[in-house]
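Worksheet for the structure shown next.
All protein chains but one are shown in place.
The chains carry the letters A and B, assigned in the order they are written, with residues numbered from 1 in each.
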Amino acid sequence: MTSINVRVDGASYSDDVEPRTLLVHYLRETLGKVGTVVGCDTSNCGACTVHLDGEAVKSCTVFAVQADGSEITTIEGIAGGDGALHPVQKAFHEMHGLQCGYCTPGMIMASIDLLKENPSPSETEIREGIEGNLCRCTGYQNIVRAVQQAAGEMSGATGGQA
Amino acid sequence: MTVTEDAAAVAPAKEVGQPRRRKEDARLITGRTTWTDNMVLPGMLHLAVVRSPVAHARITAVDVSAAQQAPNVVAVFTGRDLAEEQGSIPCAWPVTPDMVNPGHPSIAVDQVNHVGEAVAIVVGRSKAAATDAVELVDVDYDLLPPVLDLEEAVADGSGLVHDQLASNTSYHFVFDAGDAGTGADTEQAFADAEVVVSRRFVQQRLIPAFMEPRSVVVQPQGENYTMWSATQVPHVLRVMAAMVTGIPEHKLRVIAPDVGGGFGGKLQVNPEEILCLLLARRLGKPVKWTETRSESLMAAHHGRGQVQFIDIASDRQGNVKGLRVRLLADMGAYLRLITPGVPALGAFMFPGIYKFPAYRFECDGVFTNKVPTDAYRGAGRPEATFAVERIMDELAVELGMDPLELRRKNWIQADEFPFTTVAGLEYDSGDYEQATREALELLGYDELRAEQKRRRESGDPVQLGIGFSTFTEMCGLAPSRVLGSLSYGAGGWESASIRMLPTGKVEVVTGSTPHGQGHETAWSQLVADQLGVPFEDVEVLHGDTAISPRGMDTYGSRSLVVGGTAVVKAAEKVVAKARKVAAHLLEASEDDLEFADGKFAVRGTPGATVGIQEIALAVFAAHNYPEDIEPSIDAEATFDPVNFSFPHGTHLCAMEVDTDTGMVKIRKYACVDDVGTIVNPLIVEGQIHGGLAQGIAQALYEEAVYDADGNLTTGSFVDYLVPTAADLPHFDTATTVHAAPGNPIGAKGVGEAGCIASTPAVVNAALDAVRHLGVSDILMPLTPERVWRAIRTGGDGGARATAGTNAYGGAQTESTAGVATPASELGGDR
């Protein structure tokens, strides 16, 4: 067991973990942060995407011990303190960017990361920006629209109908 | 329900037809979800399944002693331990009276018949402990030669999957229109035909690849059991699990919480679900099993898997005269819930939208040493649509006709509906010409044809092609009597009930269990219109056999058509009951009451009104209600459709083919679908998009590949290629609306349309791009290599090497894809 200290969605935690514990399992099973999910075992699907010190990572491909001393944000921590949805969450709802919703937490976290780096991506840049996340329901088109809409809102422009 | 003209003029917009944002989203976009794997119960034990690394073998010994002694392992069970109580995974669809079903143990006892079959189960205090001990279970196998190839499996002298059976053929199913009285003599039609075109098409095996891996939790409570499962079919599962395990049906409650996609892949009674029940009963403790993706790909059922021999007959002018279909359908090693029925369901769709005078269908269900096949989005209909839309193109080439002109010449005209086809189905409504016209416009057809010509003339290394698919499908599964006539083991009705709460809020209980479709939103729209209550006042309950006791669940594009209709019928009953109370409260005759916008008004007496939500409170208080009724306006309804519904559409794909590398790239995709009345255009469009992605993926990316030893080499998402956003094009979609006459909503079903229609459009487009180079077929998926080979040699691209990629240093081992022998080493070809 190794001791780790992490901040997750704004709260501090100290825990002993087995080194082999994946970050996603720590989040789900130790902290009860079940909003972040596991979809594969080869780092392809991106369902487990969280932000580790501000960067999107696949939490199934990081050991919890590696997150020691880090700040982690999950899908459960991106809404405002007043519960107001993050613009990307709102846009996924508005543009019907989800169906079963299983890929959605990872998709939203990857999209936020993309928009941080590229605030007004083209359609191609969006599609390539979320290439690390698989969705089986939507065919991606409404996810792309959602990211476009969120980009508009976050840059202060009027969210356009795609 | 009657609405006066005055009321209509001021009525708020109807909910039906509005692009309502989904109610479901609030929990899904915030991570406040209830996936089965989220469940934690006191004392819960974790299961890990030891799976066969070989495709075909006798089990000669299983040594679990080391695993039993591993830290935090509670117990280890073998097939022998559970042999007496495990029964057989049920098959609900014996398609012929003499169909052979060898039985399907949940856990192998003496013999394994596919890689990934369960051979032992480790029960641990943690998932890690159970997983660690899997490697300690030692199983001795006496290898048998695997039966893998469909055509070899039915050839004389083939080895047998089940050596107690006479052959690898489970059944021979025939539909002959001549015999059925729905068409002419097929053999005669072919004998008389001026032109006959014959082709062999292959429907590769696909994996549904729902994003949420399967997960099961069972909690025993005395003699009662509650099962949470990531299933599409909690109601079906409950009945079947009760029959298999002997747990009385009324002692078993099944809950499908949030379910992360299914696409038919969770339309099953899974071995692991049965095993969880058996072990929870043995151990008296809650148990959980959640699969890994590798397990899911190799052990959850696959879809498709057919070799299709298609003959089409016509005259020189392109009037089709007959269609003959002979299928070899891959059952896999066992028959699961509707394994044999999938190709049989397809039997009725091969004629497509065309007026064939003669038709004969024959199908052999064939056992192989692979995981069983079963429903996958479209289930039988994509296979049929692919065959007919591909063969129409081949016939057009043979005749030197434009493929669209050939289709036009033979399709059912708008004024011919309802039209009884040669397969005996009565197509309800539609206009193929209109959908096609609009789709051509949407694609920019003329410009693309001009560009194609330019590229061809200049010898551009990138060639362009345009592919058509003018499809229909049978949806709204299903009229119970029809299912009975096809020997299906259940009905196709759906149930709904409506509970009017004292505060006027409405609970709608549906038996149609969603797993991502948006029932909660669409059903709220239906009820809001029917009862005249706000959309927000409606709550839709589902997926728990204790809350929603009757249901047939969600598959076959049935939910809105059948389940939604049950909701509408229940609402009509609520209004009828409320009418009696309203008449009492307003001291008027029922006949003088009008119901609109949620209010009963006395005709000709302004101001005399009572709202249905007020009536809900009135009957709750029950101080003042008619003497001859119960104090309740709740109601339930069961709807059993009389006919299927028949969505249709025209899908067009423009494809670029790089003739240097064989890489194909969709330049543009346009489709116009007619799914009947649209309740929520946002949801309809989303369903089309998702279906397109899966249909395109069959054409271009996905295939469950087994090597010569029966190992699944596409055993992870590294090799089973689910396309990403960057691999799919933008879709241009539109709809026409011809209401379905068979249900009061007018809906036809939309869940499978995109998936069924798109595959042949994509393949036809690629072939159109390279046909002048001597290519007439390319096997799916159209890998760049296959396209390149087809262009070089004029063949169909040929078999792929079956080794997995060397990603991660070759992500296939015993735990992911089984044991390699010299026959299946890297590069081993079959």
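Details
We adopt the following convention: contacts are C-beta pairs under 8 Å (C-beta built on N, C-alpha and C of every residue); 3 or more make two chains touch, one makes a residue touch a chain.
The rule we apply is simple: contacts and distances are computed from a predicted model.
Of the names listed as "ATP synthase subunit b", "Carbon-monoxide dehydrogenase medium subunit", "NADH-quinone oxidoreductase subunit D" or "Glutathione transport system permease protein GsiD", the one that matches the UniProt record for the absent chain is "Carbon-monoxide dehydrogenase medium subunit". Considering the intact complex, the chain excluded from display touches A, B. Across B:S52, B:T245, B:T292 or B:T472, the single residue that touches the chain missing here is B:T292. In the complete assembly, the contact with the undisplayed chain comes from B:A128, out of B:V16, B:A128, B:L395 or B:A596. Considering the whole complex, the residue from A:L31, A:V57 or A:L85 that touches the absent chain is A:V57. In the complete complex, the residue from A:D9, A:E76, A:E94 or A:D113 that touches the missing chain is A:D113. The chain not shown here is touched by just one of B:R80, B:R199 or B:R800, and that residue is B:R800.
Touching the omitted chain from chain A are residues 2, 18-20, 22, 25, 41-44, 46, 49, 52, 55-58, 60-63, 65-66, 110, 113-114, 127-129, 131-133.
The chain not shown here touches chain B at positions 127-128, 131-132, 135, 292, 294, 660-661, 663, 701, 705, 713-714, 716, 718-719, 721, 723-727, 783-785, 788-789, 800-811, 813, 815-816, 826-827, 829.
Note that in this section only the chains that are shown with their structure count from here on.
In whole angstrom, the spacing between the mean C-alpha positions of chain A and chain B is 29.
The touching residues of chain A, when paired with chain B in their complex, are 18, 20, 28, 33-42, 44-45, 47, 74-76, 79, 85, 89, 92-94, 96, 98-105, 108, 123-124, 126-128, 130-144. Contacts from chain B toward chain A in the complex involve residues 21-22, 24-33, 35, 37-38, 128, 209-213, 258-261, 263, 292-294, 515-518, 682-683, 685-687, 689-694, 716-718, 722, 724-726, 728, 730-731, 754, 808, 811.
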